[in-house]
Structure formats: structure tokens, C-alpha cells
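Before anything else, here's the structure in question.
The complex appears here minus one protein chain, its other protein chains still in place.
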Amino acid sequence: MSDILDSRATWLSDEELSTARERLPIVYVDAVPVRVDALGQVTSIGLLLRAMPNGQLSRAVVSGRVLYGERVRDALLRHIEKDLGIMALPRVPASPQPFTVVEYFPSPEVTGFHDPRQHAVALAFVVPIDGDCEPSQDALDLVWVSPSEASSAQFQDEMSGGQGRLVRMALAHCGVLN
Amino acid sequence: MSDILDSRATWLSDEELSTARERLPIVYVDAVPVRVDALGQVTSIGLLLRAMPNGQLSRAVVSGRVLYGERVRDALLRHIEKDLGIMALPRVPASPQPFTVVEYFPSPEVTGFHDPRQHAVALAFVVPIDGDCEPSQDALDLVWVSPSEASSAQFQDEMSGGQGRLVRMALAHCGVLN
Amino acid sequence: MSDILDSRATWLSDEELSTARERLPIVYVDAVPVRVDALGQVTSIGLLLRAMPNGQLSRAVVSGRVLYGERVRDALLRHIEKDLGIMALPRVPASPQPFTVVEYFPSPEVTGFHDPRQHAVALAFVVPIDGDCEPSQDALDLVWVSPSEASSAQFQDEMSGGQGRLVRMALAHCGVLN
Partner (left out) sequence: MSDILDSRATWLSDEELSTARERLPIVYVDAVPVRVDALGQVTSIGLLLRAMPNGQLSRAVVSGRVLYGERVRDALLRHIEKDLGIMALPRVPASPQPFTVVEYFPSPEVTGFHDPRQHAVALAFVVPIDGDCEPSQDALDLVWVSPSEASSAQFQDEMSGGQGRLVRMALAHCGVLN
């Protein structure tokens, strides 16, 4: 499936995508990877390390755009496999209701969620991960931290562009924000 | 754990519970068991057959009360294991946000959700089931039906007390109501 | 504000928009207008009559795209005022969490939500309306019907492209699906 989707992605050349990004909001999915116990309680949260659109390194959640013709849940699975590897065994949610919608703007002032390349509207989901992860492609590293570590100053300072805030919103939704 | 909870349940005698039920709303959990595919999409929904509070047989979802001192997610797991067996491997949701709250009243007119024994306030969750189920204890039978079957007149007619409506609300939440 | 937004809309010529629609999913908002009583309970639901993308007349909810640089809540207000008039006094929700996400595809088979022009991803909200409405611009007519009428065969048959299903999903979310 990944091949089909990749070829589909090439329907839009880099230049065309760049032009579109100056004209239209782009549909994104954000996935906050978590480990849960047998009761479903979040025990840890996965933070990638990667180069952000502004060039800075930042801790970040899984994120990527939805392609033309692609279902939101296909995009979720594709980006999770791209960032966490194909053995990650994500539990894509049964409901299409995201826990929040994140609006990234080229200007950091509008919402505090910042993407210098584009205006993106991201559907954000918490996704329990059952399998083994290895960061792949653009992700340089992956750490699993406890909910309280994830909202600590140490990790919050390592997240730019609003990622730290998104992580705390996910923790709040799961009832584990300290 | 089940033993601990059972002994905890006996802190309230049948008579005391009966008295309390005439005085206070009782906290319940309703769990709609579903099968999902690798993309998280609901493929089928599990319907129990059991004797309802009014004595009638009805198709129904998993339901039961939250005990004193018990976490909501513990109650969810306990009732699912009680009705579907201990090999059901339910995926209790990471978030405590229910998809709806169902208010059961002794009078069928108030909300359409009816329980002649009591006023119950149920937190309703959709719970993906990974394992093997066998109906146990009070449940006489379990069938897995497609979303469209579950909302068909045939199955809706087999559900009383608002159970058919609750099933359609769960399907709507998962984006698979026809 | 409407003027600013309209000029912003013209940043994309009709031809460019048409090209983009063949390449990228477009961000939409769907707003289900409702009347509520003092307790917040939905008493009626507003259904527009308008020409759908396929040329057919259909009962429909408020819908429209999010412009480049526009906040989701600005787009909601703009489209509600465009369809219901500036005296509608909509109560745009405090939370950005939509009750569902609707995926419209050029092919009616993918999700059942159909838009022959484009792949659109719509954030769907229930929006209480306090003021006086008069259908404007593209909307030919507006009727307020009870929740049970809205899900009746009569009105469901007047809605195409998945609109009838979206209305029932909104009713389910509000606990008033029959």
C-alpha cells in the first residue's frame, strides 16, 4: 500500500506542492504515540527527535499530510509506520473524532502552533502502540517518557512550534496531565 | 482482582442496594464491543442476549455498575470479562471521555432509556475486542453483526429499553451508521 | 471581516482552485444549526435547501471551505452568516474538537459522503443558533424540523451525498436520535 500511496504523492510535484502551500490550508494528521497498560491507562508517551520545518531539532509527535484520495485513517497508519517502523502495531482509533484540531500557521502569533512552510489543519489523535518501534526516515531518535516527564520543563523545552503544548493537550485528554 | 472486587461488592447487601437504588442515581458503564480491522475501522459489533431488568430477553451491550472505590476503567474491564469471558482481550480506551452519557430512568418517558429498577447514569464507551469471546454469567448468547445489520429493523426490534438506540449512537460515533 | 475574507478568497483564481481540487484534500467545516431550550437540549434542527455539487437540489447543513490563513472558528462563523444571514447569532463552540470528521470523496463508494468536485475533509460541529435566520446566497430555503422529523424517511429522502447521514450523526451526538 505504501508504494501506491507514494506514487500517489508524486501526483503533486515539489513545486506544485510549494505553490499550493501558499494558497490553501493543508490537511494533516498528528498522532501522539502512547503505551498503555491492560486497563488502557497511558503509561508512557513516545517523543520523536526530528528536524522541524524551521530547521531546528525538536522533540515531536508523529505528523504528516493526508494525500489526495487517502482516508484519514490510512494517513494515520502510513505516517506512524513511516516514523515508528512497520512493527509498531498502532491501534488506530475506531472513531474519526479527533481529541483536538491543531491549526499551524506560518506566523507563530496566530495560534502558537507554528509551521513556517504552510497553513496546516491537523486532526490530532492519541494512538496506543503495541509493537516494537524504531525511528525511521526523518526521525532521528525516539524516547518513551512518563506523562509527568513529558510535561516537565526538561522535555517541554526540547519541543518547539507548539509540540510541547500539543503533548500536554493529549495528556489532559487521557486524564494524565499532572 | 476479580475476587477483591467481588468482596468489595458485598459491602452493600442486596437490601441496602435496593434501598439506595430508590434514592440515588447509580454510576454505570456501558461498553459497546466491536471488532476493528488494521485501520481501526469497525467491522462488526457484538450483541449479547440477556434478560433485561424488566424480565424481557433483549439484545444488549455490556453494562454494569461501578463499585465503591473502583476506577471507571476497572469497572469497564470487569464487566467486559464478566460478559465476554476472560479471553476477550478488550482495548479499554486511553481517554476517560465517554462517547456519550446514557441516563436510564425507572420511567420510560424521561429519556427513552429505561431501567425499571433504578435511575442509572452510564458512561458509554466503544471497546475494540481482540480476543476470543464466550458469553458468560448472565449473557445467554453473543452474536457479531455488521454495522448495517446492527442498525437494521431486524436487530433493532430485538433490543428493548433503548439498547437499539445506544447501538446506533455508537455506530454514529464511529462513522459507520448507515 | 467578510470583505477581508472575500478578498483573501480571490488569492486563488477559479482555475487554480479547480486544479488544486484535483490534487489535494480541501479543508472544510460542516455546521449543523440547531435550536436549543434553556437546558441546552436540541429542540429543532435547521435544514437548508440548496443545489449540491452534483447539481441536484438537496436538504443540507451549512458547509464551506476554510481559506488560507483563516481560523476554523472564523470559517464556521463566515459560512453560517453566509447561509443563515448576519442576524443568526450562532454560538460557535468553545472547543475545537469536532463531533466527527466527514470525508467527502469524488467517488460515492469510499465513505458514502460524496462530492463530485473534490476530496474534502470536513470538521463537523453542532452550532446552536439564537437569532433570526434568513437563508441567503446559495441557500434557497431553510426549515426547522424536530429531531424525529430530521431522521424520518421524508426528510432523509430529501438529502443526498450523505447529508442525511451527517444529520443523524449530529442527532446521535446530541442524544436526540430516535
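By written order: A, B and C. Residues from 1 in each chain.
In the analysis below, a residue touches a chain if its C-beta (ideal position, glycine included) is under 8 Å from a C-beta of that chain, and two chains touch if they have at least 3 such contacts.
On a predicted model such as this, the values are computed, not experimentally measured, just so you know.
Touched by the hidden chain within the whole complex are the displayed chains A, B, C. The chain omitted from view is touched by exactly one of B:I80, B:L123, B:M159 or B:L177, namely B:L123.
For chain B, the residues touching the absent chain in the complete assembly are 11-12, 16, 20, 22-27, 66-72, 95-101, 103, 105, 110-111, 119, 121, 123. Chain A residues in contact with the hidden partner, per the touch definition given at the top, are 100-101, 111, 165, 168-169, 172-173, 175, 177-178. Residues of chain C that touch the chain left out of the display are 34, 36, 38-42, 71, 73-74, 76-77, 91-97, 99, 126, 128, 173-175.
Basically, only the chains that are shown with their structure count from here on.
By the residue-number overlap criterion, the interface of chain A with chain B counts as same, with over half of its numbers used by both chains. Fitting chain A to chain C on C-alpha positions gives a rotation angle of 180 degrees, to the nearest 5.
Multi-chain contact residues of chain C (touching two or more other chains): 100-101, 111.
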